[in-house]
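Yeah, one chain of the complex is gone here, protein chain that is, but the others are all in their spots.
The letters A and B name the chains in turn, as written, and every chain counts its residues from 1.
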Amino acid sequence: MVSYILRRVLQSIIVLLVVGLVAFSMFRFVGDPIEQLLGQERTQQDVERLREALGLNDPFIVQYADFLARALQGDFGISYRQSRPVAEILLERLPATLELAFISGFLAVTLGIALGVFTAIRRKGVAANVIMSTSLIGVSLPTFLIGILLIYVFGVQLRWLPTFGRGEVVDLGWWTTGLLTESGLKSLILPAITLGLYQMTLIMRLVRAEMLEVLRQDYIRFARARGLSAKAVNFRHALKNTMVPVITVTGLQLGSIIAFAIITETVFQWPGVGLLFINAVQFVDIPVMAAYLMLISVMFVAINLIVDLLYVWVDPRLRVDGRTA
Amino acid sequence: MTSPLTITDLTVEFPTRRKLFTAVDDATLTVEPGEIHGLVGESGAGKSTIGAAIMGLLDKPGRIAAGTIKLGEREISGLDPAAMRALRGKQLSMIFQDPLTSLNPLFTVGEQLVETIEAHLKLSGGAARKRAIELLDRVGIPNPDTRVDQYPHQFSGGMRQRVVIALALCSEPDIIIADEPTTALDVSIQAQILDLIRELARERQVGVILITHDMGVIAETTDRVTVMYDGRIVESGPTAQVLGHPQHEYTRSLIAAVPRPGLKLDRFPQISYGGRETTFKIEDLARDWPAQPRTEGPLLEVRGITKRFLDKGSLIPSRRTYFTAVDEVSFDIRAGEVFGLVGESGSGKSTIARMIAGLYPLDGGEVIFDGTPISEDPEAFRRQVQMIFQDPYSSLNPRHRVDRIVAEPALHLGVIPKENVKARVAELLDRVGLGAEAGLKYPHEFSGGQRQRISIARALATQPRFLICDEPTSALDVSIQAQILNILKDLQEHLGLTMLFISHDLPVVRQMCDRVGVLKGGQLVEVQETGRLFEAPDHPYTKELIRLMPKTDLLSTEGLTG
C-alpha cells in the first residue's frame, strides 16, 4: 500500500514536470519573448544583451531547470499585457475562482450522486424518467447558454439577482471573500448554479450508469438470493461498489469545474483566474497562460492524489500488498 | 422439520420480439428433505430456468405462465416481492456457478455472513459473528476466526465456493439450489465441494437441487435425477435406475455420448435425438489428400521449452518477479499419433500449445518439426500446422463471412492457387457436413457444434500434417462433443494427421490419445501410453488425478463397443 501511494506521488511529480515542460516551451518558442519585450525600436546589440540576460543562450535543459526553479519560488515572469508580476495577478484573483468552484463542486457532487442513485434504483419510475430526459437537455445545453438564460430571467426580467461581478468583498489580508456580505452571496448564486448544473448532470448520469452495471453483477444476484433487504442490497452492496469508478470520474469532474469556471467567469464577468486566462489566450499573453497552466495542474494533481487515497480506503484489494492464496 | 419442494406442471415463457420462447414446458418434480436431486441436460434444456423460477429470480422478460411451486403446503410462485424476499435466504438458498463473482469484493467474508445471519435469524452482533465463524469452520475453512475478517480476494477459488456455501447455509434453509456449483473449479476441488454438499444435505436434512451438465457429477452425488431436453422433462427417477437403465431415447443418447475413463471406444455410437444426422464425408476428403511423406523418428520434438510471464513489473530489472508457466518441458510426438497433454488449470498445457504454434515466443529450449528447428524456417512450419481452438464462439471472427474465414489460411499461406480457393472452400464445407451454401452466412447463424466444424474446415483448408487441438470440445455439450471427437478420430485415421491434443478432461483423453503427458505447475511429471496411464499410473500426482475422476460405473454401457 505504501508503495502504491509512493508510486502515485512519483507519477504526479512526473506529470507536473511534463506540464512544466509544456509551459516552458510556450514561454520559449511561442511568440518571441524578445519581440514582446523590446518592441520595434531596437538594435542587434539590445537583442543580444537581452538574450544573454534572459539566459536564452544557455542550453535548453539549463533554461528549463532555471524556469522550474523560479516557478517553485513563485516567479512566473511579467505579464506582457499588464506589465505586472504574473504571480501577483494570479494570487489576487484566485480566491474568487476557488470560492465559486468549491460551492458549485459541492452542489454538483452531492446532488449528482443522490439523483444518480435515485434514477438507477427507480429505473422504471416516472420521476426517474423525467429526470433522465431533463438531464439530456442539461448535457446538450452549453454552460454559457445556461448562464445567459439565468441572467436574462433572474437579472434582466425579474431583477432579483446581480448579473456580473462578485459584489462587495471582505479583505482578510491574504484572501478576499464574498461569502461574508449579502451582495457577495447574492452575486454567487447564479454563477454557482451555472457552473454546477452541467457537472451535476454529468455526475448523475455517470453514477446511474455505474450503479446499473453493478446491479447486474453476480454478487448482487447472490445478495438478493440470500434474502437481504432491498435497502441492504442497494445502499450497502451496490452503492459501495458503484463508488469505486465514481470516485475517479468525480475527481476528473472537479477538475473540469475549474476549467469550466473560465466560461462562467466570462459570462458573469467574475473576477477570477479563468477570466484572466481567457483574456491571456485572446491576447497571447504567454506568461499568464503558462502560469495558469502550472497553477491548475498543481490543483488537478492534488485532486487526483486525493482520489487515489480514497480509492485505497474504499477498495480492500488495493489495501493489501501481495496476493494470498 | 424441513419441508419438501413440489413443482407441478411448471411452464416458463420468455416472450421475445420474434416469437414466444418456452424455456420450461410442463415440468413436474419433487425434492424431499435431505435429498440431492440432480437436474441434468444440455445447454438450453431449461434446467437453470427452473432454478431461477423457484427463487423468483427469473431474468426479464421471463414469466411463469402456468403451474405451481410449493414449499411444503405453501404456494410460493407468484408471491409479492417482499414475501419472496423473506422466503429467499430463509427457506430457499442458492449457490451460483462462479465463486469469483458471487461475493462482493468490497466487504469482508464476515460482514457478508453476519448481515445475512442478522437478516434471517434472531441473532445480532457478537452472536451472529460467532455463528459466522462456526459456519466457516463447518464448510472446512481453516483458521476461521482470522479468515472471517478477510476479503474475498484473499481466498482461492475453491475456498470462495466454500464461503458461498456457508452463506447459503446462514439461515438454515429447507432447499438449496446449486447451479453448476463446480463447473468453474478443477477436478480435485470439485470432488471436495461435492462431498461437502452431500454431507451437509444429510446432516441438516436440506433438499438440494443440483443443476449440472455433467453426468459424472450426477452419478457421484445425486440420489434422484431428472433429465431435461428442450424445456421438457424426459425422464426422472432414482439416479442408479435412470443412469443404469435409461428408458427414454434421449437419455440413452446422452449417456452413450459420455466418455468413459475405463473403456476406450473406437467411435462414439451415433445415437442422435431430435436432430437430423449430418455426415462427415471423410472418404471424399481422404481421396484428394496428399500422401504423408514418410518420416523417420518423431515428427515433432519439444526440447526443454520454458516460458516465463512477468508477475510483478518494476523499472529495476532485478526487482521484477516472474512466474514460470512452462518449465523445461520436453517430449516427442511420433508421426501419425495423437499425443495428449493433461493437467489442471494453470498447469501450462495451453501455453505449451501456443508456444509450439508460434503464438508465444520461447524463453528457452526449442521445437523441432520434421528434423528442422521451427525458428529456422517458421514459414514452412506454418504451412504444415493448424489449430482447433476451445471456444467455438470466439474462434471465428463474427464480422467475417464463413467462406472468408475458411479461405483465409489457405489464401494467406498460398498453399492453393487463388482461383481454386473458392471451390476448395465450398468442397470443405460440404465435407464437414455443413453444405457449400454455409459459406454465405456469418458465424452467429450457427450452433456451437456447427461452428467447431467450420473451425475444422478452416484447419483442413491448408492440408496440414500436424494439428493442435486445444480443448476442442470443452465448451460443447456432451452429444456434440461425441460428434466432434468422432470427426477428429476420422481425421487422424484416414488422413494420417499427427495431433497434439490438450484437455483437462481425462475420460476424453482416454478416448482420443495414443500417449499422454501429465503436467503439473508447468512441469511434465509423466509421459505414458494411454492405457497404462489409466490402469497403472507411476507418478503420485497422476494417481491422484485418476482417483478423483468422477466415476461413471453407474452409467449404462448399452450400444458401446470397445
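Of note:
Here, a residue touches a chain if its C-beta (ideal position, glycine included) is under 8 Å from a C-beta of that chain, and two chains touch if they have at least 3 such contacts.
The definition used in the following text is that contacts and distances are computed from a predicted model.
This complex has a chain not shown, and the name its UniProt record holds, of "C-type cytochrome biogenesis protein CcsB", "GsiD_4 protein", "Peptide ABC transporter substrate-binding protein" or "Spermidine/putrescine transport system permease protein", is "GsiD_4 protein". From the options A:V2, A:I137 or A:L158, the residue with contact to the chain not on display is A:I137. Per the touch definition above, the residue from B:T212, B:Q390 or B:T552 contacting the chain not shown is B:Q390. If you put the hidden chain back, the residue from A:I5, A:L50 or A:I278 that touches it is A:I278. By the touch definition given at the top, chain A reaches the unshown chain through residues 15, 18-19, 26, 30-31, 136-137, 139-145, 148, 151-152, 156, 212, 216, 252, 255-256, 258-260, 262-263, 266, 277-278, 280-282, 284, 286, 289, 293, 296-297, 300-301, 304. Not every partner is drawn; the one left out touches chain B at residues 14, 17, 21, 43-45, 48-49, 52, 59, 230, 272, 274-278, 354, 357-359, 378-379, 382, 385-387, 389-391, 394-400, 405, 408-409, 412-413, 434-435, 437-438, 440, 446-450, 458, 462, 480, 483.
Just so it is clear, only the chains that are shown with their structure count from here on.
With centres defined as mean CA coordinates, chain B is found 50 Å away from chain A. Listing the residues of chain A that touch chain B in their complex gives 217-230, 232, 236-237, 240-241, 244, 314-317, 320, 323-325. Those residues of chain B that touch chain A in the shared complex are 55, 57, 85-90, 92-94, 96, 98, 101-108, 115-116, 119-120, 150-151, 153-156, 164, 167-168, 170-171.
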